[in-house]
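Each chain you see keeps its place in the complex, though not every chain is here.
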Amino acid sequence: MIDGVAPLQTAGPNEVSFLDNSRYVDLLGRSSAGAIIVHPDYASLVPATSQAIITTDPYASWARVCALFHPSAHVEAGIHPSAVIDPTAHIDPSCQIGPNAVVDKNAVIGRRCVLEAGCVIGPSVTLGDDCHIGANGVVSHAILGARVRLFPGAKVGQDGFGFAPAKGAYLSVPQLGKVIIGDDVHVGANTTIDRGSARDTVIGSGTRIDNLVQIGHNVVLGQQCVVVAQVGIAGSTTVGDFTQIGGQAALAGHLDIGDKVQIGAQSGVISNVDSGAVLLGSPAQPRREFFRQIALLKRMIQRH
Amino acid sequence: MIDGVAPLQTAGPNEVSFLDNSRYVDLLGRSSAGAIIVHPDYASLVPATSQAIITTDPYASWARVCALFHPSAHVEAGIHPSAVIDPTAHIDPSCQIGPNAVVDKNAVIGRRCVLEAGCVIGPSVTLGDDCHIGANGVVSHAILGARVRLFPGAKVGQDGFGFAPAKGAYLSVPQLGKVIIGDDVHVGANTTIDRGSARDTVIGSGTRIDNLVQIGHNVVLGQQCVVVAQVGIAGSTTVGDFTQIGGQAALAGHLDIGDKVQIGAQSGVISNVDSGAVLLGSPAQPRREFFRQIALLKRMIQRH
């Protein structure tokens, strides 16, 4: 009888666990878990006291099993009396609107959306069904698809960084575009996504963006991209589908980045990138070349 | 008859567009815009169906034309009933104070300021005329000039990172200074500017700071600097006027950086910098030297 989930180190006989990362294979033999989800390669290492659940994709299976034991919180329809809702806003009655949330003029909030405490939805913003806006998040000048999730403090739709030098001062360029976010996009805590200047900033469906990421005006991110924490993408750069960008990497502005590109952590991309490229370093170069340079420098130091 | 603005790709016969970046010159000939603002060098490429508006500074002209069609939102004087205003605060009656905004004791808010929803103005903070504080921004221990704009979630005036090791623990050093911000400064979304420790943190007039920037205690930034997203400036560093700092660059503490310095993206500055220098790399060095090193490493790899 399994009644919960836990990591290998702490799982007991009534809990299910998993092994996904070969770094932790040592923990497998010592685990007291009642059942362990593993890849066929490691099935023989599961202790006799555990039931092995064998699958070629243990992490996805773990996700599904966890969701069985810990289903998403139920949406509790209702508007907290402290929320400030403009009378022209349209909020589906199935939504859950938290304390001190603010919804401005003509905003449209789809079915079963959750607005957590203190979040601010600007005028004419549209949210699709089942969106979830974290506490103290701010959304303006934006159209969100279905099932979009903003984590606490994310800021979407503010003016981008646009100005022209003119007579010894900077003249702001009016920012007129929107942020268009597809379905099933996640935006991390305290991440910032600027509205477009003349065209729109676009985030493709299924893309996952981590915390403290900066996305400049007019950026177009493809579908199912993965953008790890603290990445910066400068204005007007276009990124294809399924591209993955490691933590703290930076992409210069006005670039074209292809599909299925892999950009390593802390890389600095300063020119266009073909689909499928695997890059690392600042300035970014093919990952193999980067590591060859590192190795060469080490050898040279030893010689000197 | 022109009735709007749009980028080259989408502008129609009733819209004005512009070309500022030579990367997009291919779009010029194919544009259906009714009028196009261009540099004299590209005037001959404007299609016959468009009226060329020729200027040596197309981006500034574009800014002005956009502002004609899209003037800044009118300030709607009034305090939202949900705002919490301390009775000792002084708010000019021309201000627009949004839902759930908080203004603490003895704060002084100048004429025509806008405080968006959920922002928090601490005790004794002073805002000049025409300031705009974005949603959920926080300002304490600060004096702001006129026309200062904080984008949503910016945090100005919190304690800096100051402590001394003492008997196996860290002892906080009381942070006693303010943040002094000149006129016409912009501070990006979720950017953080710490108050000074014993002296003040100072941001010079006209300086533009992008999103997710960190400015440590006692930093002095000159006038009309440009600080791109995710830059970090460590405590007590002084930066001159008109200096530009690229995205994700870091400046160590206690440095003197001159005027009109250009620091490239992701650079790491660890020593003082003379005015006019152009730097790149981590540690930062003259940009030319940086690129020569990169080229040399590439050649060496090819030989090995």
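In this document, chain identifiers A and B correspond to the written order of the chains, with residue numbering beginning at 1 in each.
In the analysis below, contacts are C-beta pairs under 8 Å (C-beta built on N, C-alpha and C of every residue); 3 or more make two chains touch, one makes a residue touch a chain.
For clarity, every value in this text was computed on a predicted model and none was experimentally measured.
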> Taking the 2 visible copies as a start, how many copies are in the full assembly?
Replying inline: 3
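In this text, only the chains that are shown with their structure count from here on.
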>> Touching residues of subunit A toward subunit B in the complex: what are they?
In response: 82, 84, 100, 102, 104, 118, 120, 122, 136, 138, 140, 153, 155, 158-159, 161, 163-166, 168-174, 176, 190, 192, 194, 198-199, 212, 214, 216, 230, 232, 234, 248, 250, 252, 254, 266, 268, 282-283, 285, 289, 292-293, 296-297
>> So in the complex, the part of subunit B that touches subunit A is made up of which residues?
In response: 5-7, 9-10, 17, 21, 23, 57, 59-60, 62-64, 66-67, 70, 80, 82, 98-100, 116-118, 134-136, 151-153, 184, 186, 188-190, 206, 208, 210-212, 224, 226, 228-230, 247-248, 265-266, 282, 294, 297-298, 300-301, 304
